[in-house]
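Can you read through this structure? Questions will come right after.
Here the complex is missing a single protein chain, while all its other protein chains stay put.
Note that the chains are named A, B and C in the order they appear, and that numbering of residues resets to 1 at the start of each chain.
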Amino acid sequence: MTYPTKTFNLPVLEGLSEKQIQVHLALYEGYVKHTNLIVEKINALKASDADGNAYLIAELRRRFGFEFDGIRMHEYYFEQFEGGATASDINSALAAAVAQKYENQGLEAHIREVAGSRGIGWVVAYADPRGNTLHTVFVNDHELGQLAGLPVMLALDLWEHAFMVDYVPAEKKNYIDAFFANLNWSVVEKRFEDAMKMSAA
Amino acid sequence: MTYPTKTFNLPVLEGLSEKQIQVHLALYEGYVKHTNLIVEKINALKASDADGNAYLIAELRRRFGFEFDGIRMHEYYFEQFEGGATASDINSALAAAVAQKYENQGLEAHIREVAGSRGIGWVVAYADPRGNTLHTVFVNDHELGQLAGLPVMLALDLWEHAFMVDYVPAEKKNYIDAFFANLNWSVVEKRFEDAMKMSAA
Amino acid sequence: MTYPTKTFNLPVLEGLSEKQIQVHLALYEGYVKHTNLIVEKINALKASDADGNAYLIAELRRRFGFEFDGIRMHEYYFEQFEGGATASDINSALAAAVAQKYENQGLEAHIREVAGSRGIGWVVAYADPRGNTLHTVFVNDHELGQLAGLPVMLALDLWEHAFMVDYVPAEKKNYIDAFFANLNWSVVEKRFEDAMKMSAA
Partner (left out) sequence: MTYPTKTFNLPVLEGLSEKQIQVHLALYEGYVKHTNLIVEKINALKASDADGNAYLIAELRRRFGFEFDGIRMHEYYFEQFEGGATASDINSALAAAVAQKYENQGLEAHIREVAGSRGIGWVVAYADPRGNTLHTVFVNDHELGQLAGLPVMLALDLWEHAFMVDYVPAEKKNYIDAFFANLNWSVVEKRFEDAMKMSAA
């Protein structure tokens, strides 16, 4: 199988320059390219000498999580801007779950708090159909610390490449402001609803 | 919220002693205990001095993935033995997806191949509703390399504690034989079907 | 170059069975074998098509730290038992550095404290010639969290394979007792002295 490079229908963004987005999309394309390269190389190594190449194949497969998560996390990221910024819906299923989990703090403030974690990676909010709740964590790189089995609802990229065309690291807060200024909350709310259908199964 | 310790309704297992399972379940309970400890400590630190404790809180949260995945992966693991061993269903949706992805190799043989990866961790097979397929990877520890956003379908524990009551590391293959001798494939097939409902959303 | 498999001149150990040591030494030999395999595979891939194999080569090299550290950490570990248990020397340079860093707690008690960290890995005590001190940390697996550039002085293996022939995980404390009962402190003291010579350079 071949992983496709998706095209995102992005509006003009506030506080994120066109060059910043171009640089970022080029990196996204690198994850697609290298995920496909892993698949291609594993197939070739298996076809030529599966036993003799077993260690090589295993190490390529160990790296699959980095590249594959590099694709998916960027898909989650860019799709959140499609359709343009919309406010969150206080009557959504997500709003109810957030009120129960984060009480007065709210989800945006909670994500801003988690974004203060040191290092590069992502703030990820997940739907948890099994626990009937949501979780927000900091994931290092793309693949270190992902919550097992949980659909991703919101992904805030905190790699330096996500903002350093427009900001220096000391201005990370401005980048996070820009992220929320452009966020289409209805995308997030729909992901939550879709994910929670699994619990009824 | 408090994470519950689940009880698994396990039959007598072939090739896995009662002592092995007791030792393993005690470790599972440690993940529940420490996940709850993280939540409790974060709440207490926020209540006493949220700003002064921000670094501490962030580092506890960074570790959440390890403990939480420690819970969930073990839930996936033990639940697979509930109901007793059943053969896989060649007419299942999973069988069709496997035939497309792994062709003649089949899922069990593919998992055995991935289980040859060095290091401790898990072989994890995921349903991928977005890609309309499945993936099988090796995850280090519990949380390093999990595929982002994908429901877990099958989890083979390859930590040394999963087998060293009964086997030495050189006999890991015998443990994997025991795993498959006890696997209730219908649990795996149902997880796949439930997960794929997300794609229709 | 080929990495050699070292032979350790081990006395009869207290609280660690002959079978436990045999199982552990066999795993050590696996690290030597696979470190050499990485070198061999990289050489072959470069010779056949350096550019076309660049990704493969990079992923093998990324894994080198795991296998190489697997060799070295086990060398540090087993060498500490050679010559048999000896008490620590209160007049050693190490004793002076420990008194300054850990005060009344002492190094053994400090290591026991760090050994309470969750997860598998090592307690490692390092000499720090640049800082004129020592550090004790928990390293995950073999290679995650090693202090950069610092000579290793003491290595306590806390992988489950290090003790599960003789103990279950709940008895880890007994294994640590056995470790200290067999430790030749003069090996540790000499490593510290050798390392600190770098600072005079």
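By our rule, a residue touches a chain if its C-beta (ideal position, glycine included) is under 8 Å from a C-beta of that chain, and two chains touch if they have at least 3 such contacts.
Quick caveat: nothing in here was measured; it's all calculated off a predicted structure.
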item: Selected from C:Gln20, C:Ser88 or C:Asn140 as touching the chain missing from the view; value: C:Asn140
item: Sole contact to the chain not displayed, among A:Leu10, A:Leu27 or A:Ala95; value: A:Leu27
item: Among A:Pro4, A:Gly52, A:Gly83 or A:Pro169, the residue in touch with the chain that has been omitted; value: A:Pro169
item: Residue numbers in subunit C that touch the chain omitted from display; value: 1, 3, 54-55, 58, 61-62, 64-66, 68-69, 72-73, 76, 101, 113-114, 116-118, 124, 126, 130-131, 133, 135, 137-140, 142-152, 193-195, 197-198, 201
item: Where the unshown chain meets subunit A, residue by residue; value: 23, 26-27, 30, 34, 66-67, 118-120, 140-141, 159-161, 164-165, 168-170
item: Interface residues of subunit B (partner: the chain not displayed); value: 34, 37-38, 41, 55-56, 59-60, 62-63
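The criterion applied here is as follows: only the chains that are shown with their structure count from here on.
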item: Whole-Å gap separating subunit B and subunit C, where each centre is the average of the chain's CA atoms; value: 29
item: Separation of subunit A from subunit B, taking each centre as the mean of its C-alpha atoms, in whole Å; value: 22
item: Euclidean distance of C-alpha centroids - subunit A vs subunit C, Å; value: 37
item: Sequence positions of subunit B contacting 2 or more other chains; value: 66, 118, 140
